[in-house]
Structures are given as structure tokens and as C-alpha cells.
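Only one protein chain is missing from this complex, and each of the others stays in its spot.
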Amino acid sequence: MDLGGINPVILIATLMASAVPILMAALGETVVERAGVLNLGVEGMMVIGALGGFVVAVETGSPVLGFFGGAVAGAALSLIFALLTQVFLANQVATGLALTLFGLGVSSLGGQGYNGVKPPPTTQLLPDALADLPVVGPILFGHDWVVYFSILMTAVLWWMLKFTRVGLIIRAVGESHEAAHALGYKVNRIRLACIAFGGAMAGMGGAYVSLARVPQWVDGITAGAGWIALAIVVFASWKPWRVLIGAYLFGGITVLQLNLQVAGSVIPVEYLSMAPYLITILVLVIMSAGRKANGAPAALGQNFHASR
Amino acid sequence: MTRPELLRVEGITKAYPGVVANSDVTFSIGEGEIHALLGENGAGKSTMVKMIYGLIRPDSGAMTLHEAAYQPGKPAEARRLGVAMVFQHFSLFEALNVAENVALGMENPPPMRELAARIRAVSEEYGLPLDPSRMVGDLSAGERQRVEIIRCLLQDPKLLIMDEPTSVLTPQEVEILFRTLRQLSSEGTAILYISHKLEEIKSLCDEATILRRGKVVATCTPRERTAREMAELMVGQALKTPERRTVAKGEVALGVSDLSVESPIAFGTALKGVSFTVAIGEVLGIAGVAGNGQDELLLALSGELKAAADKVRIAGQAVGDLGPTDRRKAGLVAAPEDRYGHAAAPDMSLVENAFLTAGVRKGLTKRGFVDWAGARKFAEEIIAAYDVRTPGPDVAARALSGGNLQKFLMGRELMQGASVIVINQPTWGVDAAAAAQIRQSILDRAGEGAAVVVISQDLDELLEVSDSFAVLNEGRLTKPRSTEGLTMDEIGLMMGGAHGMEVAHHAEA
Partner (left out) sequence: MLRLEKRPTPSKFWLYATPPVAVILTMIAGGILFAAMGKNPFEVIRTIFWDPVFGEFAFYLRGQLLVKAGPLILIAIGLALGFRAGIWNIGAEGQYIMGAIFGAGVGLAVFPTESRWIFPVMIVAGAFGGWAWAMIPAILKTRFNTNEILVSLMLVYVAETILAKASTGFLKNPEGMGFPGSRNFSSYPAAQNGFLSDTLGLHWGGVAALVTAVLAYILLTRHQAGFQIKLAGQAPRAARFHGVNPARLVVMCMGISGALAGMAGLFEVTGPAGQISIDFNTGYGFTAIIVAFLGRLNPLGIVLAGFLMALTYVGGEMASTNLGLPDAAIQVFQGMLLFFLLAVDVLTNYRFRLWVGGASLGAK
């Protein structure tokens, strides 16, 4: 079954994998923003995670440890953001930008000497017998463990935010930090934990780029994925399952665009490669238009200082 | 009446840089007692109750609860020991529903479905009807207060603290609240009732502790004292009521006809067909419980919200489609309620804040360039005329106390020689002396021929200053009528009564 040289089954299977980095990062950012914090440093945390994951995986030979390393690296970088915004009350927008600039610099500094190295492969989780089934095989069973993990995280976060006390407290802090403080919740500590979680998720997403998608180390390897993750959070109205849909749509566009390039489309390569960014803008416009409050947490981007 | 002692506060002192909020405060509350903490704005009532509720810690002094040392480190600890609090500015989350809001205030909330059932049960028992699944942002101020009260009641408190609970209620709703509080008291729950409204305290409270400038000046039984005696204890001086010059009503200066606008505020109230006129020399008082369209009305009059041109007329000129700058040119000035961030930019100096609205009418711009020397002069004039306590015009607005900043902002609008003046909450959070001064200035400006609209939630204030009276209720304005001969009951009915609450209490009675 081929459509203009593109097999839809392969397309779906590939988009699920290609969406993992932005899905993970966007899920993490969803939690951060639900707690009322706007961390624009996702790109920086992803690229640090990409490097951290790569280095750990190469040095230990274990890709699983690599993903863990990516998460730790992303969380560590996010703690700088947490320190600046939650303790020193620095402007969240400026700090987030600084985090991205810093992360790109650190990763390119730390990545010297890893160019051209091959990481240990992250392989298919389930036996070939399942993955080789027609149609459903590649889509449902042909993935590595991180793809399943990212879907699991979507479900877990949805459940956590909607049904658990922790989720309720996170949402409360994001809606009104004054009211939460008046009830005795430690606003800044809760936010700090959310920021670290967001950092770990972004770091893991970044590690998936360098360990599974590319897989090698290149400077600036995430190429704007962090910014797209931020856009997807808006697209998703801060809801985990919609984040998954947004990430898959975006993954689909990316894969399709690459396939078109390979298939030798009439559209010049350059215009195809700007398509994901243009489509992101288009989606942002559609999602923001004509609505005053599109479900954004009311305290998003505001710092909290308990006076009196 | 001898009741077993529940809470004792002994020699509590709390200081902030520059102010001593509480100094050596001592009082005690018995079980089931309704105890008033009475004092002006800034007398230290809120600081005191925040210490009892564990939000802040005293610098020195001690508290005992049931004769055991009581030092709550955080509100959760206070709640566990049976102390609950209903805040003046609600600690509610608009985008969450009633049950979720209640759950956030509890230590170990039951599962949501069970919690919803308990909310229904308690709300019926105490005559406070509430639907657990409704979004709090969609509730009226009175209903929001019920959420807070029920949140407290679900934890079987021994002591319930209520901070200025009636400021958001209609007179009828106040009666119902008092019935609930008396019922609680008879069941053995003590209530610490914070207020500056003397009549309420006389009718409700068993004992009263009066605070002035952070110190206890008297403890008394309110029923045995006159309101005037308590007022003088509270304020420390005799107050004079504002004088008014009677002016013959002139021509219509401000005309609003069938004005409807959507609210730009999240969970705000749209204005629906608002019509009224104000004549030269007239003060129109607009009452209503918070959240019934007051902010929107101010925005629509100041020009921040635009409508069709003929909906708003200043001296006959259609200005409905003009912005704030053009409306100021046409002679209208406005003073919003929120001082920090709306009426004033907190981080800017008084000079810059003076320029903020006075630039147009005071001619402080020339070809787009700002005349800062002129703005400074105007700021200094306001400071002198309104007795604003500040080191000078260059300090940031946020450095002034609420009352002082309010005087400055009132002065800024009242001293521009405008023909139409619109003020939302002229004396909110201001001490009695300053409030009296502000009301006097409003009356003086009307006497000089300005048309004034005063929007306020303080009925006493409105009855004191206004010639005619109307009520905003869910975005609709009642037909204005003369203030003379108006009774509280009539006002209560204009305010929409008790929003269907009588039913609950009658059913139970």
C-alpha cells in the first residue's frame, strides 16, 4: 500500500518515534505551566539532556542509563532556572531564554570529542514475531521502550493532574498562588519540584534525539524541538492527551516532509524544511484566535513572594 | 456568662520594618463564644488572626488553646487543632469547582464523590445551599463565602475565624449568615469575628476586644455599650460627619443609555442595558455586592471599554466610542478600585503616577514630550492638599500605605477640575479619618458643580454622600431613586435580596 511513494503504515510507525522528544518535553512543560511557571528554557534543557544522555550511554554502554543521565542533566539545568525564578524572583521569560543560550553553549562545549562516536543502540522492545505482523505490527509492537514510556507518561500525567491530590495542588498553585499560600501550601517549593520534573522530562526527550533519532552527537542537535514543544503545550490547552495529539501531528508533518524530500518532490527542499515551523505558527494562530482565556493557568509566568 | 476558656492570647507582639502591627495584645475566647475583634483598617486585626491561624509567627508572647501551649507553625497545624478561618479576600480558585476548592482546604479529604455528598449535607444543615460541581468563578460573592464557610465546617472547628465577612453580602444575606453563626455558637463552636461595623457586632457578639494601632484599648460586652462609645474607642477621637452644601440640581452632565458591554475580566460580569443620568452638582451612589459589574461599569465609563458613541454622553457630547484620553479631554475623570496596578503603577514614582491620568487635563505634554517639572508640581500640590504622608513625590507608589496612596489617587482625580467624576470604592481599606476627609472632598467637588458617580459596597458611605441611589445586580442597574427616606430593607431588596437563601432556613425552621 503506497501513496506517492509513502507507505502510511511506516509513516505512522515513524511519526510515533519521531514525536517522542517533543512529546516528553511538552508533557514536562505542561506540568510546569500548570503550576504557573513559564519555563522557556525547554530547548536548553533538551540539548543538555541530549548531551548528558549521549555521554552516559557511550561511557557506560547502556542506553537505558543514558536516558536516565539525560533526565538528570535536564533536571540539573532546570534547577538553575528554579533557583533564579523561585528564590531570586528573576523574570521567568528572561531566565528561560538565558537557560536556552546557556544550555546550547554548555552542550557544545561538553560535546567536543563525541563527534562521530556511535552510541549503543536503543532497540525494539517486543519480539519480531509481534512487530512483523501486518499493519498493526509496526504501529503497535515495533517500537523501542521509550515510545511506550512516553505514552504511559501521558496517561500517568493525565490521571495525576485530574484525579490526584498532588495534581489538584499543582493546579491550585498555578491558578492563584496567593490563595494557595493562604491555605498554607508552600508555593515556591511545589513549583520548584514541578520545574525539576519538567527538566527531567525535557532532558529525556533530548536524550531520545541523540540516542535514538539521529543517533550521534552534533552541536545544537535538538534544532528548535524545545520551542515546538512549548507551542504544543499551548496547542494542547495544557491537557496531556492533547499534548500527545499535538506531538503526533507535528511528528507526522516532520516525517512526511522528510519523506517528500527523499521521494524527490517538486517543492524545493528548503521550503519543505520550513514547513514544520510555519505549520506550528498556523496552529498557534488557530488555537489562540477568538478566545480570551484558552485554559491557561491564571498565574502563568508570575513570580510569587510571600509578603507578610 | 462563664464559659470554659478555649483560646488565650497573652502579650502578643509582632513588628514589621517601620510598623508595629501588634503590641502586647492579650484577650481570651470561651467555648461557643462569639468574640469580636474590633478596630479600624490598619489597627492590626488581620495580623493578629493570621498569627492565630499559623500564617505568621509572633515576635513574642504566647497563646494557649484548651490550656495547652499553642504555636501553630503553619495553617495545617492550626486546622488540625480545630482552628479554621474564612478570609476577607477569599482563598479560592476560580477555575476549580466547589468540591476541589473545599478539598484543598482540608488535610485528608475523602474521595471526591463522598466529599460532594458531605458538602451537600453540611450546606443543608446550616442553610447555605451550594452545588459542589459548580465552578467557583461563576459564583456570586455571597456564594463564594459559603464555599469558605463550608470548607471550615467540614473539619468540625472549635474556633472559626471570620475576617470582615459581611462586606460582600446583601443585608438579607447578612441576617442569614448571623443565623448560621448563632447556630454554630449554640453547638459549642467559638467564633472570632473581625469587623469594624459596630451595629453588626452589637447584634451578634458576646464579647469584644477593641484594637487601636496594634494595642488593645478596651474589652467590653458590645450589647452594653452604645455604637458611639465603641466608635470613639476604636478611632480615638470624635468623628465629624461630612457637611454638604445643597446645590440646585443643574443640567445633565453624564448620560448613560442602554449600555451593554462584555466583561474583559475572566469570570467577570457583563453590563446589561445600564441607563442613568447624573446632573451637575449631583452625587449618584451605586451600591451592589462585589462582582456584580462594578469594575466593568468603571471601565465602560473611563473609556477602557468602548461602546457605541451615543451610549455615553458627557454634557451632551457622545463619547461612547472614545478612549480614556479623549474622555478626559471631554471632562470625565475616573478612579478605579484597585490601587496597585490599575489606578496606579506601584513601581513608579508619585510624579509619574500624577502624570498617568493628569497629563491631558493639566496640559503636561507638549508635542509628545512630557513636562516632568509640571507633573512634579502637580504631585506636590496633591500631597499638600490631601495630607499625603510621604517622604516626597519621588518615592514609588507602592511605598505608601494603602490609605495614603488612596488619598493621593483621590486627590489626583478630584483636583483636575473635571465636570464628571466617577469613583469606584473611594475609601476601601482607608482609616476612618482619611475616609471622612475623602468623602468631604467628594461632596465639595459636587458643591462646586461636578457630577459625581460613587460606586461602593459600603452602604453607610453611600447614604452619607449620595443624592440619588441605584444598585448594580448581575450587571443590571436599578432605576436611580432619591436617597432620602431610603431604608435598609428597601436597599436589600434592590440588591436582589438573599439570592434565594431564605428558603433553606425557613425549611429548617
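Here the chain labels run A and B in written order, and each chain numbers its own residues starting at 1.
Simple rule for what comes next: contacts are C-beta pairs under 8 Å (C-beta built on N, C-alpha and C of every residue); 3 or more make two chains touch, one makes a residue touch a chain.
Nothing here was measured: the structure is a model prediction, and the numbers come from that model.
Among the chains on display, the ones the left-out chain touches in the entire complex are A, B. Note that of B:Gly236, B:Gly341, B:Gly363 or B:Gly417, the residue touching the chain absent from this view is B:Gly341. Of the listed positions A:Gly61, A:Gly105 or A:Gly295, the one in contact with the omitted chain in the full complex is A:Gly105. Considering the complete assembly, subunit A touches the hidden chain via residues 40, 80, 83-84, 87-91, 93-95, 97-98, 101-106, 108-109, 112, 219, 223-224, 227, 230-231, 234, 268, 270-271, 273-274, 277-278, 280-281, 284-285, 288-291, 305, 307.
Contacts to the hidden chain, counted on subunit B, fall at residues 17, 57-59, 302-304, 323-325, 328, 334, 336, 338, 341-348, 352, 355-357, 359-360, 365, 368-370, 372, 395-396, 398-399.
FYI, only the chains that are shown with their structure count from here on.
By the touch criterion stated above, subunit A contacts subunit B in their complex at residues 165, 168-169, 171-172, 175-176, 178-180, 182-185, 292-293, 297-298, 308. Against subunit A, the residues of subunit B that register as touching in their complex are 16, 47, 50, 54-56, 74-76, 79, 87, 89-96, 100, 103-105, 109, 264, 266.
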